[in-house]
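What follows is a short report on a single structure.
Heads up, one of the protein chains got dropped from this complex, but the rest are sitting where they should.
A and B are the chain letters, set down in written order, and residue numbers restart from 1 in every chain.
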Amino acid sequence: MLPLPNFVRKDRLASRHSALPTRWRQRVHELLGSINDSENPGNPMAEKQIEGDVLLSVRDLHVQFLTGAGLIHAVRGVSYDVWAGEIVALVGESGCGKSVSSLALMGLLHGGDATRISGAASLKGMDYFGLSEEQMRRLRGREIAMVFQEPMTALNPVLTIGIQIMEPMLAHLGYSREKAWNRAVELLTLVGVPDPERRLGLYPHQFSGGMRQRVMIAIALACNPSVIIADEPTTALDVTIQAQILDLLQDLVDELKIGLVLITHNLGLVARYADRVNVMYAGRIVEAGTTSQVLRHPRHQYTAGLLKAVPQLDMPRQELLETIPGQPPSLRALPEGCAFRPRCSAASDKCLEIPALTRSTQDHSDACFHPFKDNGVYPAAGTPEPIKPAISKEALLTVSGLTKHFYLGRGATVRAVENVSFSVPTGGTLGLVGESGCGKTTLARLLLRLEQATAGTFELDGDDLLFKRGQRLKDMRRKIQVVYQDPFTSLNPRHKVADALVEPLLVHKLRKNRREARERVEEALSLVGLPSEMGDRYPHQMSGGQRQRVGIARALVMEPDFIICDEPVSALDVSIQAQIMNLLVELQKKLGLTYLFIAHDLAVVRHISDIVAVMYLGRVVESGRRQELFAEPRHPYTQALLAAVPSFRGLKGEGLSRGPLQGEIPSPLNPPSGCVFHTRCPLATDECRTAVPESRSLTETHKVACVRA
Amino acid sequence: MRNVFPPPSHGPLWANEPKRLPNWVELIRNYPFGVVGLLVLVIIFVASGLAHWIAPYDPLETNYANTLAAPSLQHWLGTDTFGRDLLSRVLYGGRTALFIGVSASIIGSTIGAMLGITSAYIGGWFELILERFLEVLLAIPTMILALVLVATMGRNLVFGIDFNLVLAIALPIVPNMARIARSQTLTIRRQAYVDAARTLGFSSSRIIAWHIAPNIAGPYIVMVTTFVSQAILIEASLSYLGLGVTAPTASWGLMLAGNAFNSALTAPWIVIFPGVAIALVVFSFSMLGDALRDIFDPKASAGR
Partner (left out) sequence: MLRYLLNRLMLAIPTLLGVATLTFFMLALLPGDAVETMLRADGGNPTPEIIAAERARLGLDRPILVQFGDFLWGLFTGDLGSSSWTGKPVLDEIMLRLPVTLELAVLGMIIAVVIALPLGTLAGIFHGTWLDNLIRIFAFGGIALPSFWLGMMLALAMLWFFNWLPPLGSNSLFSDPIRVLQQLTLPALAVGYRYAAMLVRMMRASVIEAMSEDYVRTARAKGLPASSIVRRHIVPNSLLPTVTIIGLEFALMVGSLVVIEQVFSLNGLGRLFVESVARSDLIVIQGIVVVLTIIFIAINLLVDLAYAAIDPRIRLGRG
């Protein structure tokens, strides 16, 4: 057994654990014998004495999996501490080990001998890694609880919410059913679920995603645990709901003095909510410290690169993002020494050794031999962007009055897209932004003619496309191409990349034979920055970023005029997102392409668009040039969206307002009367409840559909 | 008994990757049932395929001097009520069972898969009507449907094989396979790469050939294997009822028919061996089918 940290004083241990069952105290005393005061490997930050209680401390945690594909060393020596009443963020890209390390701490990994864990973890001073599965079980849900990413699947569909909240109390605290019920009512009230008595008798499918996540939090709180681990708790939720959930967690941490571990890939969330942050890369913590230190003065090259690569609403917009080249390493074949070395511009021979996490200041440490040096505050405060003259006045694509209703039978109608009009200038980019269910994907499918519109028109270059059939439809399809969100499902796993790209050229007879088509494909591959030998690979032999490049190349081989990008970067890792966005911008310049860019991430949309349209429940509520819309949002929904996006505008505790928008997105099956936004709108009046607001022009380009704006 | 959720082992890490076992050892370790099934099937296929050369006697050769003989060195599995050699009859019966089983399964699955794919892809009224029709067919138990078909179609002997019998066994497979192919097609149709193909201007038939068919090949092979065992069982049942293969063709079901049960009171081997033969073949096909399912679609079968 590894030694416990030296801040754990033997005399304090026993008293802290009076809360544990009696049979446990025996175990605690056994454990005391194993504690010695030797130096610990790992995080020097953790050794610092801080006022208050250390709730969770992790020392040199390693996790290995033996899989069919080989040995995966998923976590390679992670150490950190969580104090009472603070939010500690674990931030990193997919596969960096942030989730696995937390599951290991919860004792939720299984797999017998195929999974190996080493290191130590202590909860309120008691080393619990040596405990048996049964003893571990008694800790879970009682002392350490977890909130998962997917609220839609994390609750049991056949049990009522009430039973699911009561379960941990019945299992751990020996409550009677009545007492547990009363506590459950209390808990639901605490997490902001209205009408708790009635809600306890309902089933998960009767709740929305945001409400389910509140229920998950209530379950985690049931036994008053000292530590809660929240694993991407809002990734599956919309941005306005995300703000509500995290505000709630923040309040709970403050009131109940819980230690919260927030696992996320979103640096904006870290900035807004975390007190301290641990940046992970390839299974190790590469940088740790207070949020302001790490985000304002990053030292590790990876952290600095990441901060530059993420577009932020409050930073000046650059034409291109600074990117981290390459891709995260495979955990099966890690590079020698610093895992970031192959992607690092500052790397030297020294980096062939693994750098240890060393303290640079009182509350900041990093594992880098060549730390990033910035002058002063990074990132610099934003200066407003000058309004540039609009790009081409000529519209390539004009959409007017486009409407799509889905008829579900029994008179039920989903108004997915309602009277949408906009135009996209030649060579420009229209960014379409909105939360889930706003109809942005349906709109894309209408333009691609994958669905037939109910009403409206759209023209490409003056040519009406809505009712084209046969060969003329086929010709039109060549001109409009698409890049999909998920590079995993948008390529057929059974075709080699080159074959998948050659085929459409032959279908459209754009090239005479397979050999000429192959040449064209290699051209397209090199345009998107892939070597031609990639053509002989299958999709599963490529990384997500490479696949997305193939997706773009597939659109390009057709020499289209217009490309619809449907959330093209949202499935990608942060460091890859920037590469793909830059590629799209460069291609636009080089080939004169016109884009419709659909996304839910406002910062991404701002970065790439010339014109932005905001959708809510099937309608465009506001549209305008980027500079206008982001500088002076007029519709209350746009304002709320912008306010809900966490960014570096202000760090935690720097006097930032909370997520302003309450309530949930209504169902498009039964949208509110009048202005669809009135149910959540802070400005709503009686007029909004009845009259559908007309879209009116504020400037030549800026339009808003709100009577109060 | 291990824990329901076996906890990971706390303790020393692997310093190096543990040595990988050779691929064939991995295969046996992961799919022991499938490998056994495959081996047994290979043996059975070879033995019954070569029945003409390896069977010790003519399966039709009667010997009234030696009826119901117990298994011996001359007659490894004994003889039946006519003194025919059981081993030879079991070998020839295997030929019948495998031929009818495999051909019925392939015919039924292929027609079913084609119907399922086209109906799911084309949609509209064609899908609606076909869907209803298949639902109706599915409501009639397989065995009953086969019996009805036998009753109406009569016999149609081609090279000693009753082709109508093959059809009667194959047709009930059609709706089952069609349903599976349909749901698979619908799943694949929702994939973004099919949308992408449509936006690239691919025609429906090209999308079916280029995207859908290759992705259905896996489930198709699995289902063919599964339906072979079903077809063999139905052939045996029909023959047992006197409605399938007719004498003098050797068939396992036929060997159990008639007064075999009464003779079995004194000579149990005459019913034991044909039954064991049926069970062994079907057992092996099911084990192989299960393993193939795991290999082709690890998610659907879970486990492992």
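Quick note on the criterion: a residue touches a chain if its C-beta (ideal position, glycine included) is under 8 Å from a C-beta of that chain, and two chains touch if they have at least 3 such contacts.
In this text, all values refer to a predicted model and were calculated from it rather than measured experimentally.
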item: Chain not shown: contacting residue from B:70, B:151 or B:209; value: B:151
item: Options A:132, A:182 or A:206, residue touching the unrepresented chain; value: A:206
item: Touch residues of subunit A, complete complex, unshown partner; value: 106, 108, 137-142, 145-146, 148, 150, 153-160, 163-164, 167-168, 171-172, 203, 205-206, 216, 219, 222, 667
item: Interface with the undisplayed chain - residues on subunit B; value: 1-5, 32-33, 132-133, 135-144, 147-154, 229, 233-234, 236-237, 240-243, 253, 256, 261, 264-265, 268, 271-272, 274-275, 278-283, 286-287, 301-304
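Rule of thumb we're sticking to: only the chains that are shown with their structure count from here on.
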item: Residues on subunit A engaged by subunit B in the complex (per definition of touch); value: 62-64, 66, 68, 70-71, 73, 104, 107, 109-113, 115-118, 129-130, 133, 136, 445, 448-450, 473-474, 477-478, 480-482, 484-486, 489-492, 494-495, 503-504, 507-508, 551, 554, 558
item: Residues on subunit B engaged by subunit A in the complex (per definition of touch); value: 2-3, 5-14, 16-18, 20, 26, 191-193, 195-203, 206, 210-211, 214-215
